[in-house]
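Quick one: the structure is below, and I'll ask about it shortly.
A protein chain is absent from this complex, but the other protein chains hold their places.
Chain lettering (A, B and C) follows the sequence in which the chains are written, and residue indices restart at 1 in each chain.
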């Protein structure tokens, strides 16, 4: 065996490890959201939550291309981004239940999970609200020469917000290492995006000097490949990029959005779920490529489910913050 | 003589009349601004003013394509738009001096002249601040079926403001009769637009579904031709348009901006003034085409100058509002 | 309330009825905002309107709060009577330029020639477990701005009558609805009526202490008044209904009569509505007051998500009761 073959074998092993990590992460997100929905139906969760089910390949494909020190900003539909960037489910669930052990000591809840340890600058409940923050983080990276890249996740609804274009323009002018990742899941709450989005989505990047491309957001390998390329470019100083991911949310806008027929058909939902499920299709590919097999993958699924149940248990039994804590953390 | 020739002769006469009106309007704007500058140097004017000298062809070419009932919104550099839409200089000067006879009873000043009689929805001192207003006026026109068109004038500096893209998107979605006229005079205050504007300006319209084109803003005939086409289209229900006019302001950002060498060269200024002066070039064309002659045009100039002097005199001697008027007009 | 035939309507139904009546009366009235048409907003306040009035008059917008608020200004200037829907009051942050530099100033800057008959409906209020960006009560900002009128209904009856007045007003009006109140029921007359701006409503007559309360805090104050009654304190509860114009006279006269006053408002306690109203009373009733005017507002913190934290940030019945008792020297 030549050294080259050995090398390529090692590479292949590494690559397989990576695919398996991506698989696990996608399953984690799905199982996490399953639990969230259950917490909601069991009336154990305060308020509402926006599930990421169906969109797992976007967060996982992107974050796989990032270093732990790279930054992300997230949205109201943010659990997937947090998990993909490496957050631990127990502290996430604790946050969703408003417990002190949560990432934000219970102050943020589902829509505001933030975590310096994984470069997570925070989810944002203002649509488009984190575009400035992500771009500013990229400015820091450039000025301080740290080589970090910032990824700004947002739904296609944020294309309605002018601030997005303001910061894209700035990012292009200053060649900042920021990737704007648009998760086009076709709907903004209860309205199809074609009713709220004129013109051409990709052109909304290029018009402001930002390199733009689109990708099948249900294909984790495609997302990862695009992300790797764009993140590398950004890190090398080539400036910002805009990546539009075609995806779909399986559930309602939030856990309480049950009757959806007035804005989208069951058939449409069914088609995405059966034909374009990111986990199902990735599973098939892994087996087809002989990188794994059904039982291994099934095992991971069971493992993850147990992990999520334990995390939920942890959160349920964790104590609430005390009332006095309401006045803490207003000022640093 | 056939009827057709008669008709075309009448058309030609009408056309000539129109050219002469456009000429007069351009001269009016220039002479108006001349007087403003003098009021400033004589310390007769409260505050500052932003002169439109050099950009006359834009306002005149556009407004010539509009009906009196059509709407415009204007900017901090708005005198030209007001004159072109038909405002009377005496009430404009009165406004600039804060007199009660002014268009806004002295409450608005240079940056807020408004006039329902000529469809002028008002100048706006917030860069990009009138984009929503103009688009809303187009919405009224469409819903009420009045056939009015709205023109939103703005400097290329307003391309930095996100709200512009928000309303362009809406105008495209709702097919509203609004024309966004970008006066690209190369500078935003003291900074060249290339330092603040990434990507492609025209694409900033098309990306949002708005038809976009550019025109030589120093050529009043070209501006008029483009405006006519776009205004006609908008009136017929073809939706919004974005017209970028290449132009130049001869003076400083405002009357007090005298030393400009740190942001642009005297040579550059000189070149625009000598080679691309909209009045000079239009004069040459009128004479060349035998539509007029030097003495007629000179006569108009003298007439207009006298008119402006009289208007200034009127404004200087007009009374101020009384202090009690400060509390009037807050609520309708 | 006038003595006429009434029905029980929810707060949301009262709002919807006001809109429907005004839209029938005046074809220039139209609505736009996010998910206002078939969805009828996330709070379902507008359900049914698009079916009656069509998509020409009930228009879904992109998520562009600044843009479509600005369009509301322009539309109002030129013949429509738009009702702009801003889903959460927290998003007013995005509309401030359009509301404050444009809508509020157009009439004045134009020397009285242009008018902006626009209504901006939005929400306020916490305790919905929605965290810091979906729980604010930012009405103080708008009350601070000359050129705007600010309305804060506290009952279905007031909501309907005030909204109809708002739509007919020739000025920009910001209309705040407490989102926790949408399902609250109350009597609403069958017959048409409107309620003038600048007329405070005495929600409960009393002799011992004046409690001025706005919007979401009116029910809290009335609850506290019941508790106070049990300890022999007869509280007068006054709802200004509009923070601008403000009915200073009614507030001052009440405080003169009772000699003690409190102001309860769900906005932040600092630099907000309570400061203004307390000052008006402290100045107007100075020589009659037995004690300083007591102010209660939201705790000076971003609204936290966690229920036990969120619950302590907003004045409660019990807290109002206790503060009133102390103020009356019965504590």
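Keep in mind that, in the parts below, contacts are C-beta pairs under 8 Å (C-beta built on N, C-alpha and C of every residue); 3 or more make two chains touch, one makes a residue touch a chain.
Everything numeric in this text was worked out from a predicted model, so none of it was measured.
S.K.: Which displayed chains does the hidden chain touch?
M.R.: Looking at the entire complex, the absent chain's contacts are A, B, C.
S.K.: Any idea which of C:11, C:114, C:268 or C:321 touches the chain not displayed?
M.R.: That would be C:268, which touches the missing chain.
S.K.: In the complete assembly, which of A:104, A:159 or A:227 touches the absent chain?
M.R.: The missing chain is touched by A:104.
S.K.: Which is it among C:131, C:296 or C:323 that touches the chain not included here?
M.R.: Once the missing chain is taken into account, the touching residue is C:131.
S.K.: Among C:105, C:121, C:164 or C:203, which residue is in contact with the omitted chain in the full complex?
M.R.: C:105
S.K.: Kindly note down the residues of subunit B that lie in touch with the hidden chain.
M.R.: Where subunit B meets the chain not shown: residues 46-48, 98-99, 104-112, 124-129, 157-162, 188-191, 195-197, 262-263, 320-323, 325-327, 330.
S.K.: Write the list of subunit A residues that the hidden chain touches.
M.R.: Interface residues of subunit A facing the absent chain: 71, 73, 102-108, 112, 114-116, 121-122, 124, 126, 129-141, 143-144, 146, 148, 150, 162-163, 166-167, 169-170, 173-174, 328-332.
S.K.: Just the residue numbers, please: which parts of subunit C touch the chain that's not shown?
M.R.: With respect to the unshown chain, the touching residues of subunit C are 90-94, 96-97, 99-101, 104-105, 108-109, 131-133, 140-141, 143-147, 243-244, 267-268, 270-276, 278-279, 282-284, 286, 291-295, 300-302, 304.
What we mean here is this: only the chains that are shown with their structure count from here on.
S.K.: Calculate how many whole Å lie between the centre of subunit B and the centre of subunit C, each centre taken as the average of the chain's C-alpha atoms.
M.R.: 41
S.K.: What is the distance in Å between the mean C-alpha positions of subunit A and subunit C?
M.R.: 38
S.K.: From the mean C-alpha coordinate of subunit A to that of subunit B, what's the distance rounded to whole Å?
M.R.: The answer is 47 Å.
S.K.: Which residues belonging to subunit A are in contact with no fewer than two other chains?
M.R.: Where subunit A meets two or more other chains at a single residue, that happens at 159-162, 195-197.
S.K.: Quick check: what residues of subunit C touch more than one other chain, meaning two or more?
M.R.: Touching at least two other chains: 61-62, 64, 66-67.
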